[in-house]
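First the structure, in the form of structure tokens, and then the observations on it.
All protein chains but one are shown at their positions in the complex.
Just so it is clear, A and B label the chains in written order, and each chain counts residues from 1 on its own.
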Amino acid sequence: MAEEQSNGHKWTMIVDADKCTGCQACVVACHAENNVPVSSEDEVIRGRAMHWMRIERYWEGEYPNVKARFLPVFCQQCGNAPCEPVCPVYASYHSTEENINIQVYNRCVGTRYCGNNCPYRVRIFNFWAPRFDAPLEQQLNPDVTVRSPGVMEKCTFCIQRIRRGREQANIEGRPLEDGEIIPACAQACPTDALVFGDKWDENSRVAQMVPSERQFKLLENLGTEPAVYYLKGGETHVGE
Amino acid sequence: MRRVAGLSSRQRLLFGGAVLGGVAIVVILLVIVIAQTSAADEQPIAFNHKRHAENGIQCQFCHAGVAKGPVAGIPSVEKCMGCHEYVATDSPQIQRLHGYWERQEPIPWKRVNEQPSFVYFNHASHIAAAVSCGACHGAVEEMTVAEPVVNMNMGFCLDCHAQQENKDALWDCAVCHR
Partner (left out) sequence: MLESRATIGPYWDEPLPDDEHLARQVEHGREEHLMLDARPPAELNQLTLARMRQTGPRFWIALAGLGALTLAFFIAWAIQIVSGLGITGLNRSVMWGPYIANLIYFIGIGHAGTFISAALRLMRMDFRRPIARAAETITLFGLACAALFPIIHVGRIWKLFYMLPIPNQRDLWPNFRSALFWDMMAITTYLIGSTLFMYVALIPDLAMARDHMTGWRRKLYSALSLGWRGTEGEWHRLEVVSNLLSFVIIPVMFSVHTGVSWNLSMAIQPGWHSAIFGPFFVVGALYSGVAAVILVMIIVRKTMRFGYFMREEHFNAMGIFLLILTLTWIYFYFAEWITNWYGNLPLEKAVQAMLTGPLAPLFYLMLFCNIVVPLGTLWSRRVRTSLPAMLVIGILIQVGMYIERVLIVSGSLSRNELPFNWVNYTPHWPEVTVTLGTLAFLGLLYMVYTRFVPIIPVWEVYEGQAMQGSRRVGRAVMSTRTEVH
């Protein structure tokens, strides 16, 4: 599926793996911004950790020459998403306006088909009713739905921030500026490893970073056309 | 009647039971529908929209947030007192307002229009698109106590969105659901 430029925006994230220190600030910021419940230890052991964003850590080499590799993984907002055609109710669908993948929580019936068909396994199922231990319930974001039990959820590129930014620009009758919309993870990243923007805006930071030599896409061979680009140098790695 | 008369007593009993059951179900449904549609909650102060509109007060004077952000807003007690410290102070309703003011309490208004938690509505966008307040809220200036006039469900929203120029952009689920 060739990418066609339309009137909307092509929201894109750049993940500079060379800059990532694996500090997990983005994960915490995402939980806070998107009302993602904190899973208990038992749930994590059972393989149900609820993170829209996770830092996958891989070890390379044998002791004592061990290198840690960090790979922040979240919804890749595929241009050719495997999760979309399988949903029987269109709860997972492609927004032609934002050119990202959207999960409509109130439409979801919880067949979990999308979760099976996501090669990145970034779709999270609400096995339980969401629980926020005090005082976390005091900081729920009113702009984001608290998901009911039995629905799938996933990273939305902070759609609430995108929509709010676009609506505000619309009200003020001006075009969107690059950097005006920043998802919580990118905002929280201390090393600026996450950069967000509209790839169709030629002057945006992401548009200029995408052609980088270090650029690759996760599981590119599957042809999912992710909107998340990873940057990684040949020899640089964390741990040296 | 001939048919009913031809039935045995047991059949008649069954028939009667079925009719009674049907009537009971209809009555219960009616009660539920009426309970759902009528504004049963009484406001703490019988605020009269009509009176204020007649005196030339614009909607946005009190609901000041409407053009600036998602929420139109309910005026603070302070705002009410801005006029009512002097205006109509002898009315019993205004005395109630004074009571809240003196006790330094917010007025526990009952919500009139409510959307489910997964629906996000932005007032400012609609004001910017020149949608009049009455398009959704009805003729509030004719009402004494504000009441919902339309059923603000998805069909109602989409009816209007479908007529706009940028129909496709407004048809996106993420416009309202996030």
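In this section, contacts are C-beta pairs under 8 Å (C-beta built on N, C-alpha and C of every residue); 3 or more make two chains touch, one makes a residue touch a chain.
For clarity, every value in this text was computed on a predicted model and none was experimentally measured.
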item	value
Which of A:13, A:29, A:75 or A:108 contacts the chain that the document leaves out	A:108
Identified contact with the non-displayed chain, of A:75, A:124 or A:189	A:124
Touch list for chain B against the chain that is not drawn	154-155, 158
Touching residues (missing chain, whole complex) on chain A	43, 46-49, 54, 56-58, 71, 73, 82, 85-90, 107-113, 115-117, 119-121, 124-129, 148-152, 219, 222
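Keep this in mind: only the chains that are shown with their structure count from here on.
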item	value
Length of the line joining the C-alpha centres of chain A and chain B, rounded to whole Å	37
Interface residues, chain A side, partner chain B - complex	7-8, 93, 95-98, 102, 104-107, 143-146, 156, 159-160, 163-164, 167-168, 170-171, 173
Chain A contact footprint on chain B (complex, rising order)	67, 70, 116-118, 120, 122, 124-125, 127-128, 168-169, 172-175, 177-178
